[in-house]
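Apart from one protein chain that is not included, each protein chain of the complex appears where it belongs.
As written, the chain order gives the labels A and B, with residue 1 at the start of each chain.
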Amino acid sequence: MFGEYLPILMMMGVAAVICTVMVLGSYILGPKRVTKYKSSPYECGVAPLGDAFERVPIKFYLVAILFVLFDIEVVFLWSWLTVFKDSPLDFKIFTGVALLIYMILWIIGDAYVIKVGAIEWDESTSLAPEKLIDSKPITVNTPAVPQTIEAQ
Amino acid sequence: MSQTFIPSTETVFEKTGENTMIVNMGPQHPSTHGVLRVICELEGETIVRCKCVIGYLHTGMEKEAEYQTYHKCVVMTDRMDYLNANGNNLAHALAVEKLIGCEVPKRGQYLRVILAELSRIASHCVWLGTGALDLGAMTPFFYIMQQREMILDMFEMFSGVRMMPSWIVPGGLRGDIPPGLETKLRKFLVEFPKELKVIEDLLVDNPIWKERTQDVGILSGAEALALGCSGPIARASGVPFDLRKAKPYSSYEDFDFEIPVGSVGDVYDRFLVRIAEMKESCRILEQAINGLPEGPYNTLDRKIAPPPRQELDNSMESVIHHFKLYTEGFRAPAGEAYAGIEGSKGELGFYVIGDGSNRPYRWHERPSSFMNLKSLEVLSVGRMIADVIAIIGSIDIVLGEIDR
Partner (left out) sequence: MGLIRVIFVVGAVLALVPPLIWWERRLLSWMQDRIGPNRSGTITFPDNFPLKGLAGKKVRTFGLIQPLLDGVKLFFKEDITPSDVDRKLYFIAPAIALFPAFALGATLPWGPTTGLYGILTPIADVEIGVLYVLAISSLGAYGLVLAGYASNNKYSLMGGLRASAQLISYELAMAMSVAAIVMAVGSMKLTNVVAIQEGPLWGAVPWAQNWFILTPFGFISAVIFLIALVAETNRAPFDLPEAENELIAGYHTEYSSMKFAVFFMGEYAAMFVFSGVFATLFLGGYNILPVNWMALHEATGAGIFKFLSNANYWLAPLVFLGKCFAGITFFIWLRATLPRLRYDQLMNLGWKSLLPSASPTLSSSDSGSSAPNSTESLADGPPQSEPWSSATSST
């Protein structure tokens, strides 16, 4: 029914069995002394504020969407890639040119994504300046840097 | 989590934005160099603001010192900045000597310089190792720690103690240079630059290292001064201030050395400045061991420094001095004194108020790490969480000194 994929399904089963055995084994063998502080989430030794199921920054979704877009474009190639080699010459030339155009479009797409800063992760784009609270906490009103060392 | 014995984050920090998340780094964190706690408000991985919370290593040593004689205070200075123990000893000794008006002979001063510079190199070694480890470079840590071992071996030859020698005391040192140290020191001075070169090869031109450190945590010279930063941090920002040159103590004016100064003031500059400083320290050490003068290493005032052992056998007066010094200590006049030295992390000073008794009325340290740590809150705003780690590493803090 699954043909050559049957061993892979078996593999899944075996992996699941191994994991279950290992985790259950330690669950049975290990001691269980639950205390309140032991079972609280680790936050460097202090009580955590709220839980971690927080809103995830939009950046990550953006990367995921870009991945889906680009990956689908790659997937379109695969069927063509496999037949390319054994195909007649005129087909090769025709599709080769088509592929080049496709790749150029692909690169332009990537360049556009880079240009609009969709994958910029540094502070300049991810945070608007006005959101940087206390960004200037000190007022610099000291005299200029002494360039010479005062001899004592 | 309403009532816990652990102070909750919310008592010190309120969320300011919708999409932010408050994360505690420390006190139990692999790379806050001890028990520093940094509360960060993050948006994604970018720090919106952060706040340092200290005090997890508070031991009350400054108060404790008020109940100890001036000699006994020395062992507490070791435990403050435990990486630069000799520097702390020296600062304390200088402050007390200033208070009582005592001058240490040239040989003693040179020996102090040797100890202090070795300590500086050892401290920078730890900084280099842990700083690189914070950025994910494991190997330099092990290489540089071997060099630090050699320095600690030398401290052991001096005092029998590796990390807390307590060898520099008011009035001089506890003993002369031990036999065999000179050979070992000369060997070290040949070996160490080679090993340092290995680590430089690993890091200085490493593109990832440069990416991680360049333009990260830039502190301008004016900002550094305004925040009270000193030492390598201020020098990396272009402030050529080094107490060894600006206000020489302990015969530093005799030695020929440079002050490395950075131009940008980023983490990379601090890295380069400290590397250069280690090399300069080697130069000082070489000059000090070559030009080590003959003569006594302690002040000849027997009220302050104990007499040599052989004098005890044939001089009653020496025995009395010895007994008085080790039971009661010496009395300092009423007054106050501050002496600062260039520690491994910045200006390290002790402020001592005497009230005529054998104990300080008030004894306070100017901790260099504490002053430098304040720059963290400024430097990390707008940076990513990995940069905060890099910045903490580059500031080179020792919590023992910050909390005291």
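FYI, a residue touches a chain if its C-beta (ideal position, glycine included) is under 8 Å from a C-beta of that chain, and two chains touch if they have at least 3 such contacts.
Here the structure is a predicted model, which is why all the values come from computation and not from measurement.
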| item | value |
| --- | --- |
| Residue of B:110, B:158 or B:209 in touch with the missing chain, whole complex considered | B:209 |
| Where the missing chain touches chain A, by residue | 4-8, 10-12, 14-16, 18-20, 22-23, 25-27, 29-34, 38-44, 48, 51-54, 56, 59-60, 63-64, 67, 70-71, 74, 77-78, 81-86, 92-93, 96, 99-100, 103, 106-107, 110-111, 113-114, 119-122 |
| Interface with the undisplayed chain - residues on chain B | 21, 23, 29-31, 45, 132-139, 141-143, 146, 202-203, 206, 208-209, 211-212, 384-387, 389 |
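Convention: only the chains that are shown with their structure count from here on.
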| item | value |
| --- | --- |
| Whole-Å separation of chain centres (CA-atom averages), chain A against chain B | 41 |
| Contacting residues of chain B [partner chain A, same complex] | 1, 4, 6-10, 13, 16-19, 21-29, 37, 43-46, 48-49, 220-223, 225-227, 238-242, 245-248, 259, 377-378, 381-384 |
| Residue ranges of chain A in contact with chain B within the complex | 37, 40, 43-50, 52, 54-55, 57, 59-60, 121-123, 126-127, 131-135, 137-142, 144-150, 152 |
